[in-house]
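Only a single protein chain was left out; the remaining protein chains are all shown in position.
Chain lettering (A, B, C and D) follows the sequence in which the chains are written, and residue indices restart at 1 in each chain.
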Amino acid sequence: MFVAILPAALLTQLPILQVAIPLLAAPVCVLFRRGRWAHDFSLLVTAIASIISVALLQFVFNGGVISYALGGFAPPWGIEYRIDSANAVILLLVSVSGFLALLQSRASIETEIPEQKHPLFYTAFLLCLTGLLGVAATGDAFNAFVFLEISSLATYALVAMGKSPRALTAAFRYLILGTIGASTFVIGVGLLYMATGTLNMSDLATRIPASPHHAVIQAAFALIIVGLGLKAAIFPLHLWLPNVYTFAPAVVTTFLAATATKVALYLLARFVFVIFEDASFAGTLLMPLALLAMFLASLAALQQGNVKRILAYSSIAQIGYMLFALALASTQAVAAAWLLILTHALAKGGLFMAVAGIALQTGSSNLDDWKGIAKQMPWSAAVMVVCFLSLVGVPLTAGFVAKWSLLSAIFSTSESIILAAVVAGVSLLTLLYAGKVLETVYLGTPDEQNATANLREAPLAMLLVALLVAAMNIYFGFNGTMLSDLSKRAALALLSGF
Amino acid sequence: MLTIASLLLLLAAVPTLVRLLRGPTLYDRTLATNVFGTMTTLLIALAAFIFERADLLDIALLYALVNFVGTIAILKFFRYRTLGKTPPLPPGEES
Amino acid sequence: MNVTELVMGGDAALFMSGMNAHLLDFLASGYNYWMAVVLMMIGFYITLTRSNLVKKIIGLNLFQTAMFLLYISIGNVANGTVPILTDKPGALYSNPLPHVLILTAIVVGIATTALGLALAVRIHEAYGTIEEDEILDAEAGDS
Amino acid sequence: MQHHLVLRVIAKLLFAPILLFAFYVQFHGDFGPGGGFQAGLIFASAFVLHGLLFDVSSARQFLPDRLLQVGAAVGVLLYAGTGLASVLLGGNFLDYDHLAEAPTSGQHLGIILVEAGVGITVACVVVMVFRAFADHLPCLREQDW
Partner (left out) sequence: MLFAFLIATALGIAYLRHLFAVVMLAGMFSLLSALLLLSMDAADVAFTEAAVGAGIATILMLGAMALTERQEKPLKSSMLKRLPALAVAGSFGALLIYAMFDAPPFGDPFAPAQVHVAPYYIEQTAREIDVPNLVTAILASYRGFDTLGEVVVIFTAGIGVALLLGGFVFRERSK
């Protein structure tokens, strides 16, 4: 529908506008003196980015792959933006998540960040968004590094804005590990350049099979997987993640949980399937890691006493799911991975939104302080219930669609009952920690000294957005065809190569 | 000729490096850094002639500048323990 | 003129004059890759093991600088010259593309350094130390 | 640093030549090594030198902090704006061919504009970061020294 309204000349420029608009908006945002204006402005920008991403998605669905030559130089020589179904979905995910996270979080930002810093905070947020969009849109390996670093640097600063001093150490550790990851990635890209003489992803894909330097390419492959694995928090490279999610400001956690690791995972998938086209090797390497991540991180989540930390470990486990699906490497499994990415963003985003609301009112994210909170904050608690159900994969939620397609992918690819049983078993573990949180929230009796009686429901704006996300979880549970269609096209785009 | 000159410069850099690594005082190290910077500047100037690319003289100029600013920063830090506002010196230490 | 044509075309005089290896060319001879890797390992090791946050950042810098050396080594052409066009006909230029990439990478590196140091300053303000073990002890006491 | 007369005089004498050198590197970048980034650093080093030898607060009078912040933003806007301008003139993003009548003069214009953007941003950010670090009084005690 959007495609029809937009003038044709603008349409050809859409890929770059997707990234350039937030990029231009970030420096403009510095110029604001009032925090509220900066908020409204960034909201507007993310809304525009969302609209563009919807238009791009439609365009890609109708017309196939878009290749955009930056600077007007043809691809192997200039930088190329290349949008196909796989990354159009990711672009949509990133920009809509940015929009919803910002829409939801004015109240929590106002309590967490000092007023004078609001313009800079929103600038950093927009920069983070720009970086993630740039990584998703680009068709050039080195350009991906540059934008990965934009988003990472902005993220380090945003995470450090958390109230607790531990936010600082979390950000520092993330900075060290993230920089090692990025450097490793760049060394890998350098080795690829050494072996093939190009940086363009599709050109790499055609030239790698012809290159005589096999060892160089193998090493590049390993380095790129490790580097992106650090960014995507693939087990055992996840060490930075729990503290970052726990201590970052609420809006940052919501946004990161829904997008950052997914973008790294997308890039990993692109390298594995499109550039190296050697998915079997990756499969044998990544499959055990994914299974370990699913088990160990779920067990770790069970032992945590802080809700944000439970959700953080749960994210690591869910990243394990996505990696597992990618490692199966059939079209159906990759489609399942894309479904998992989308539904996990929905479920985890909604959960972190609800947690942000409750934490704002109680001033704590410790589970012990949340006993019986459902009486005072019934709506937030309801959002948590829905999103947890979706996370577990209960029928009639979006999560179910994803888990079901993963199971059917397992059966059709390897026909292994054991793998299916493992996946189902991990879902049970998810149910356990979800049950632990919900039990406390609904059935716990508040401690004497914690006067929860006079707590009120979260601010209306926060609640409405969280409810909207919860509703989306249910809607896509009933009407899963749209999501599965999206992800099937994404998988086809990835596996058929450029 | 130029080659011999640059070899000699490199040889001269060895004791400087030793001084920098061994110390023992901070002043030795600062001086060693400064001397090393000067030698680098000369080496680049020589390289410009060896390569017959006069453009490289710009780099030598920049090195000289960076070396100057860097040494002042080190010395200021050495003396006042800050780069910004100068705190009053402890009594009896006015220069 | 294409690099390949230049040498294949038998521009022997130029090639021979290049064989009079200049001193600096000699210094940057074949073992570049190995040395860059060794430096990278030292930087990596410092980053992983040192407990002092500033030292970690310096280690990261070493790591990245070694990476720059690796990239530039990839782009080096024997007997080549600085990739600034001259009037000299048939000059052989080194590959300018890695230079451009590394310029960008240097900028990214200094940006990371600045942010990391700012974080270290804030951590010192909050914990009174920049030793990771002591910070971990303090945090263990917290929670 | 009230008492280092030699240094202060030299710094004042050097200030203008350093800026001149920065301009040279900025605009000579097409022909020799250098360009916006390096020029921005040299610009900043002039102000850093000034800040080292005189108090940062005096430098604030002619270069207030807010101006630095705006300058950093303006540099990015100039660069991205050049890209957007080439879109509006009918080319792709950052396609300088469309900025002027002849493609090469368009390229020249585009390169000068974006290099200026780089230089402005880098100079402002470096001075900004230097001030952020230099502003605080030291918390090192004499015995740690």
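For the reader, a short list of remarks on this structure follows.
Note that a residue touches a chain if its C-beta (ideal position, glycine included) is under 8 Å from a C-beta of that chain, and two chains touch if they have at least 3 such contacts.
Quantities reported herein were computed from a predicted structural model and do not represent experimental measurements.
Although it is left out of the displayed model, the omitted chain contacts the following shown chains in the full complex: A, B, C, D. Only one residue in the set A:Q218, A:T331 or A:N366 touches the chain that does not appear here, and it is A:Q218. By the touch criterion stated above, the residues of chain A touching the omitted chain are 23, 26-27, 30, 70-71, 73, 76-79, 114, 116-117, 120-121, 123-124, 127, 130, 134, 142-143, 146-147, 149-150, 153-154, 156-157, 160-161, 187, 191, 193-199, 207, 211, 213-216, 218-220, 222-223. Remark: the residues of chain C touching the chain excluded from display are 1-4, 6-7, 24-25, 27-35, 37-46, 48-55, 57-59, 61-62, 65, 68-69, 72-86, 92-104, 106-115, 117-122, 124-125, 129-131, 133-134.
Those residues of chain D that touch the chain absent from the view are 29-35, 37-38, 41-42, 44-45, 48, 65-66, 69, 72-73, 75-76, 79-80, 83, 93-94, 96, 103-104, 107-108, 110-111, 114-115, 117-118, 121-122, 124-126, 128-140, 144-145.
As a convention for this text, only the chains that are shown with their structure count from here on.
Between the chain pairs C-D and B-C, more C-beta pairs are in contact across B-C. Chain A and chain B have centres, each the mean of its CA atoms, that are 48 Å apart. Mean C-alpha position of chain B lies 21 Å from that of chain C. In whole angstrom, the spacing between the mean C-alpha positions of chain A and chain C is 31.
For chain B, residues touching at least two other chains, in rising order: 55-56. Contact of a single residue of chain A with at least two other chains is seen at no position.
Chain contact summary for the complex, chain C toward chain D: residues 82, 84, 103, 107, 114, 117-118, 121, 124. Residue ranges of chain C in contact with chain A, taken from their complex: 40, 44, 47, 53, 56-57, 60, 63-64, 67, 70-71, 74, 97-98, 101, 104-105, 108, 111-112, 115-116, 119-120, 122-123, 126-127, 135, 139, 142. Contact residues on chain A toward chain D in their complex (touch as defined above): 13, 16, 20, 23-24, 26-28, 30-31, 68-72.
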